[in-house]
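For this depiction, one protein chain was excluded, whereas all remaining protein chains were kept in their positions.
A, B and C label the chains in the order they appear, each numbered from 1.
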Amino acid sequence: MLTRAAHSVTGTEAVGPYTLLRIQRGDLDPGLPGQFFMLEAPGRLLPRPMSLCLATESELAFLIDPIGPGTRALCSLELGDRLAILGPLGNGFRLDVERPLLVGGGIGIAPLPYLSERLDNPPAVLGFRTSWHAEAAALVPNAEVVLEPIYVTEVMPAGHDVLACGPAPMLEAIRALTPHAQLAWEAPMACGYGACWGCVVRIDGELKRLCVEGPVLDAAA
Amino acid sequence: MLTRAAHSVTGTEAVGPYTLLRIQRGDLDPGLPGQFFMLEAPGRLLPRPMSLCLATESELAFLIDPIGPGTRALCSLELGDRLAILGPLGNGFRLDVERPLLVGGGIGIAPLPYLSERLDNPPAVLGFRTSWHAEAAALVPNAEVVLEPIYVTEVMPAGHDVLACGPAPMLEAIRALTPHAQLAWEAPMACGYGACWGCVVRIDGELKRLCVEGPVLDAAA
Amino acid sequence: MRLLNASGCLDALTALEVARSLDVFVTKTVTPMPRAGNDPVRIAEVDGGMLNAIGLANPGIERFCGDTLARLAGLEVWVSVGGFSVQDYADLAARLDGEDVAAIELNLSCPNVDEVPESVGEVVAAARAVTEKPLYAKLSPAVPDVAETARAAEAAGADGLSLVNTIRGLALDERTLRPVLARGPGGLSGPALRPVALAAVHACRRATALPIVGMGGVATGRHVLELLAAGANDVALGTILFSDPAAPGRIRAELEAELAAHGFADADNAVGAAHEADLPTLHQRSRVRVEKHLHTGLNVAG
Partner (left out) sequence: MRLLNASGCLDALTALEVARSLDVFVTKTVTPMPRAGNDPVRIAEVDGGMLNAIGLANPGIERFCGDTLARLAGLEVWVSVGGFSVQDYADLAARLDGEDVAAIELNLSCPNVDEVPESVGEVVAAARAVTEKPLYAKLSPAVPDVAETARAAEAAGADGLSLVNTIRGLALDERTLRPVLARGPGGLSGPALRPVALAAVHACRRATALPIVGMGGVATGRHVLELLAAGANDVALGTILFSDPAAPGRIRAELEAELAAHGFADADNAVGAAHEADLPTLHQRSRVRVEKHLHTGLNVAG
């Protein structure tokens, strides 16, 4: 079911360069970690896809990097503002893994707090550009943090079921190392539910809609 | 000189169905009564022409009828908001008249308070649709007020130099009665300073720019 | 008045409930052969609209008929078809003639098909010769005189017009100043297209007696009313579906309120309202139109 409804902002807080946007949960289904929501961005035509970062009984929270007009508008929301939210959408992480290891890079850590909670706080390796960005690591328990020029792939322990989210080069590097990893990708999306064919990525050599087939894909694909 | 600058709203108040918008005067030249200003309307592409209604040492005020998106936006401005203002523009009323009589209809009374002040409060005849609209008559001293179905032309004393502003049918009726009247007309305007040729009206049988030739025209023209 | 989706703006297979909330489901344009479409990035938001350069990604007519169509059972389906030659369109129309589809929309705004009236006429005539299905000609407004194109489509046997397709636009990346879309330019849709769509519908309503599906930037019931007033008989939703999949229901409710406020008994009564008085033959034309189409089984009374 594609349910879209207006929800109230219950608070925002700065986390390093990012903003944690808290929304009244109401009857929103948080879905599975790695699934995403389309958030109305004030003043913009199209909504923006955001992974769920945290879910409590009363709130859902999104961690947002203000990199463009839509994300800046979302980060400027204030207590009591209302925004329309559609979701959860897409396919999240499979949680039936034996030795989970969470790997995140930059704003790619967004889905990891919720994922960590659902997996009982497994170990995590997080990479950031600066220590300012690394402030966001506080949201993920049991995390080892590396800063550039060290990359997460250099410190990832072997023998784990990797669940990763981060910039494309990081995911490509992980894919090369661990063919069984689950990787959460990004692509520009207009709709988030298969309507626009805008979000295609190459999967198994074919251009497929990431919002329908993903955003979490098996590394082997 | 075409000077355009941002000015602060110092207050707004309801006057019947209209809104009196007060602006910090700064170094704005109030110009002559009947001249107009182009007011930036928040969220709209084009500014909106407004006659100056009142001028004090510290403020200029505009009386605005919220009839469409631009005027509604102007009426929603709040204390401290800033808006760009261009003017004074166009040709105002000639003040070298012997026995002035101000005639106004509906929102057409907007320029009359300032005009009345500059002419030492001459007699005025004002027509309105309802007593609610007629609340605006309080802005014009020495005014006789009529409500529909009575029209101003029925009660206008003879032998005066008429200076009038109001809906086109009212101005036409006055023109038919008093060929020496000065009439302030309206037309949709994009620029207010002769650039767009949008504001033409028929003057002496020719289509001329009202913002350049008017908005105040001799009835005979 | 029927509410449709604009071609390429909804996939009933991933959002059946949205398709069900419309009166007609229009497919993404189907071409003779399968197409992967353009490389990403394919979409970008711009002031007042969005650009897309999807590149007619589709499974090709054979897989569409053999696979997709069966899964659309229960929906009133219009199939949008596109090709790169007159023969392509004829083949596509012939292939669909025996299928369970309510109408064929000829996408005559493909990048590689010239939009001159002559070729529009040729394409429509070629399709007309091989199918009994109602044929809607989907036109680009990016022509000197869209009414002329519409007349060419009518003369060649089209049963209706779909107005309008996107117009070419470009967006540059904030930092690199290179085109955001991999292909460079893309099609502009959304709010910026709305005045253009209104003008095209208005002009074609004066030029032809064909029923018109209006589209371009519709986001509210008021927008639907304006397209009807300009002369559309039916209305399609495109870009608005991306931000609001519940738009069909919301817009229908808004339209009811608008119709009531303007004193129209129903949506069909509003058709052509922008012309009243200076287009006296419109109602007569509507009647002709209804009769002409009754035998096709397609309800075009709207």
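One rule holds for everything that comes next: contacts are C-beta pairs under 8 Å (C-beta built on N, C-alpha and C of every residue); 3 or more make two chains touch, one makes a residue touch a chain.
Note that the structure is predicted; figures quoted are calculated from it, not measured.
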item	value
Where the missing chain makes contact, among the chains that are shown	B, C
Hidden-chain contact residue, picked from the options C:Lys28, C:Arg42, C:Arg151 or C:His202	C:His202
Among B:Ala84, B:Ala138, B:Ala176 or B:Ala220, the residue in touch with the chain that has been omitted	B:Ala84
For chain C, the residues touching the chain missing from this view	46-49, 51, 114-116, 140-145, 167-172, 177-179, 184-185, 188, 191-192, 194-196, 198-200, 202-203, 217, 225-226, 229-230, 262, 270, 273-274, 276
Positions on chain B where the hidden chain makes contact	1-2, 4, 38, 40, 44-47, 68-70, 84, 86, 187-191, 193-201, 206-207, 209, 212
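FYI, only the chains that are shown with their structure count from here on.
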item	value
Graph class of chain-chain contacts, one of line, ring, star, complete, other	other
Distance-maximising chain from chain C - centres being C-alpha averages	B
Mean-CA-position distance for chain B and chain A (Å)	57
Intercentroid distance (Cα basis), chain C paired with chain B, Å	47
Multi-partner residues of chain C (each touching 2 or more other chains)	none
